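With one protein chain held back, the other chains of the complex are shown just where they sit.
A, B and C label the chains in the order they appear, each numbered from 1.
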């Protein structure tokens, strides 16, 4: 398998359904970075290094200097929202970034007006959309979105587009027959099947135009056979789901560490307080269920209780998300973890993470946009499992267990990049340093 | 490089300098496990699995079923201590394990009497040794230790021995000329050179007899050219230093996670409270310095500030260990970590680990004893970098930067075992699952 | 108002509806204390001092040496439960006290068999009572309880009785017309009015016999006009409601402290995890509501937002109780408090209380039993506001705002005792120390 990666020249349009706290923090950040006012901290693609060759070779380039990514200067932003605020107004309301910073890029942000959203109150009962498309069928809504994309591409002189979902969590949904094939799905669009969520209409529209799609919420969206089929047919990259920030990020860091040492886990209680729009939406039990399912699977998939029932066969795992306005976007988590070691003796770990939701999510939007565009140019279509690193609930080929261990996810991502560029894969064996052997790359 | 691993048959004697809380918890634990009363939780060698082949092969044996380790039933225990308490008395005093558990294995523990220790109050000023060897020179002390080892081996019908240092932290020492060659070191032994610490005398005695040595304290011990030279000459395995438990364990789990996401770190404040004998020894600033140096290097070696000065070039890293008798062996750590993300916005992580020092250390003693014996039987002599996983401050070949990232350490350990047994190494690339390729082992 | 306190001679029977974790920890503790094995830590009546006279008088007797309380040796225990386990079995199941301790007082505890309980599944849906009274009407149930009390008193040679409710939280209930007068209440008993909760039947039975009643749960019970009227008519002491332990205890300590310094409060988020029977019952939203109402009022009543709207007019106060079996009776709370100071600058306080629910509640049962008996002997009938100190939601005379500040509650309790015994009240003015004045008691 050899890769011929097409050039990253030309403008890349990044289209975001949902111009709330995350999306506006992302856009404002890139504007500030382009002006030299700040740095893309938290972005692996921009700030991360990758080791190449042997340890003693001392080759550790930045990833952006190693693989051909679109330059930040070539990005153009657009999106849809259920409110008609422009990106400046939305960013001010989100209260994530300081007013002074926003003011300094006001004109750039004001220029970005949201397109009318596809919205269905049944999928987000705590929201009231006022800036929404009207159409007789979901099929027509999809067509309207395709028009939006085509118009945006032309108006902004873009060579390529990519869509990253930054909208709300939708109510819980299980895949049904309407989601099984492209044909049944298209019929459902025409019949206004209630099981087709707004996010699916966006994904369908993008894939029909050959535009790759990354899903930042725990919604089903691209995780249905119909969309996977369409992605393969049209040779488009997809990935999901649910940006891995805050508490789940910590969980996928810590759980592999405990497992590495064969320490047992008896209980894991995770509580969150947050006061932004995301918190308001998740205050509805049906929406919370979607998020909960996405968050709960993490431990089981890391710890493999089947292989290790004595250590991980009886974990009481509970997650709470509490709407707490005083903290705004400053989501805070508190975890209590009950572990046990030698002879079953118990210990406790408490983690209090005073984080900022959108600050952690914004660079993920950037990386997913750039890496998805890279994959598309490299001819990698369908599910991009190598981007699992960014997701709470990674999409995989049917029958493959997802990998949640963030360190295995990182190695997969890095070895994929190495492989793409013809470099040796890293195994960390390294016996040659001690035996004067010549097996390259070990 | 092919391995012919010799059989693990016969009895393995594990000799422990320092029969305090860690060593007695280790010995009592193995006794309890052999009686079926408990399980070796926290021991990777006994409870950990290793994936072999492709993900879809579903081959995840226990490590102890994959590589030929000495069986727990074939272990025999001995050691030296500056107090003459037998292992039962010492375990009761340590207050780590419940009296009921200890009582049920009292006869086995009482049978283990400490041999007289090599002790020098200049190296541990808060201790008063009463059960110590007397001799005119350090060379004679080394010979007395060799006699101890030979006698123990014969008396207990052991086929092989391994020494694991479980004694106290010694005062801070930098390598000098006396430590440079075997010849200068032996001259120093004869001249009673004050720069030769007690732990070095143990290491020298072991290596002279071809007995491998693992160093659980932050002392210099085997980290000097003279000892490395002797290990190579005699074909003996060595490794060190400083068991990685508690706070540093958490640090080497968390720091790679933050780095994975390219999140910056501004400060890391680590405070510990503990009330056991280890805490008392570390209340002396000179002994604390040895521990501090061992603990401080961790962050720098994981984060590579040279490659990433914007993220990691200015970390204020401070470590405090406070003697606090009310907690006894229940060492507790509190960490405050100041991180920054997108555009430099700051976040904080607080970790409170209510841990048990000896409960975390005991299974490390077991794993190091068994893996060191395995390495010796596999003909791997000198520094065992693949055991870095267990150490706060891993010993490496000269010129090689140590790896502190616990996940890279784990991959190194696992790939070494796979390599030893002729299995494919794991790279987590996995593109074949998506492209029907046939590259085995990816 | 002068008090003639009757003698505490003779046996005092303490009858407990609900022989679960709290009640068995209380009974077992008193047995252990009587045998000299332990001490009544946490009991103000037994271990607390009271200052008398001027600071320089150095009169600080123990409270039990100052007022005539029943001696621990004269206490006799009984109770009702929906399960037929005796107190030894129930204490073992509760897993609060160590098996060794319980074993040493096994015969005393086994001798206490629960009487059949008055139970109504509509009031505690997560419980299944099997050891319950059967009768045609609630009136007959009340009569059966009165028989139980009379029989217990005679069989155990008691001079006096006191009832302390240690049963579960009942579902939420608001006072209705049936609760307004003794007459309407008795009619309700005969008609099986569904608004008469089991706990009310116990209270009615006790008061009819002149036995004082203290209410340890957040149930309405004695907080209805009919019961207050009956208490006055029969000259019986009552008090309630809801033992103040754990998180609320901390809240009534901390909130007055913040208020003392005129620091503002913006939000208070309180989360709890616990795994005992209490946690199971509170997992039902209807039962949680009763508890929530009891816990929520605390802040408002301490902070008086009407007087200080700038500081306390907009507090977001949220309480969560999560059933988490791994912790059993070891209830743990985590509070996040958002405060603001000078010029509105914000600060945060996080409190993590690793507490033990029944260990905190047991001495409250003891104190309430002894002080209620004291009040009864002193001729103080009706609502005992001076016992507010022990309650999350203190009962007061109609129209009087309850006092939740634990320090004002303590002064009230202590000054009541001083007043009862003819000592000067304490005001902490103390100017006389500086001016050689002679105003006694200042």
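Here, a contact is a pair of C-beta atoms (placed from the backbone, for glycine too) under 8 Å apart; a residue touches a chain by one contact, two chains touch by 3 or more.
Predicted model, so just to flag it, every value in this text is computed and none were measured.
Only one residue from C:249, C:302 or C:370 touches the chain missing from this view: C:249. When the omitted chain is restored, the residue from C:8, C:23, C:44 or C:149 that touches it is C:44. Within the set C:78, C:167, C:326 or C:363, the residue that contacts the chain not displayed is C:363. Within the complete assembly, C:257 is the residue of C:10, C:175, C:257 or C:313 that touches the hidden chain.
As for the chain not pictured, it touches chain C at residues 1, 25, 29, 32-33, 38-44, 46-49, 55-56, 60, 97, 101, 249-250, 252-254, 256-258, 260-264, 304, 307-308, 310-311, 340-345, 347-356, 358-360, 362-363, 382-383, 385-386, 389, 397, 399-401, 403, 406-408, 410-412, 415-416, 419, 425-431, 433-435, 437. By the touch rule set out above, chain B reaches the unshown chain at residues 266-267, 269, 271, 273, 316, 318, 320, 322, 324-327, 332, 334, 336, 338, 350, 352.
Note that in this section only the chains that are shown with their structure count from here on.
Each chain gets one centre point, the mean of its Cα atoms, and the points for chain A and chain B are 39 Å apart.
Under the contact definition stated at the top, the residues of chain C that touch 2 or more other chains are 350, 352.
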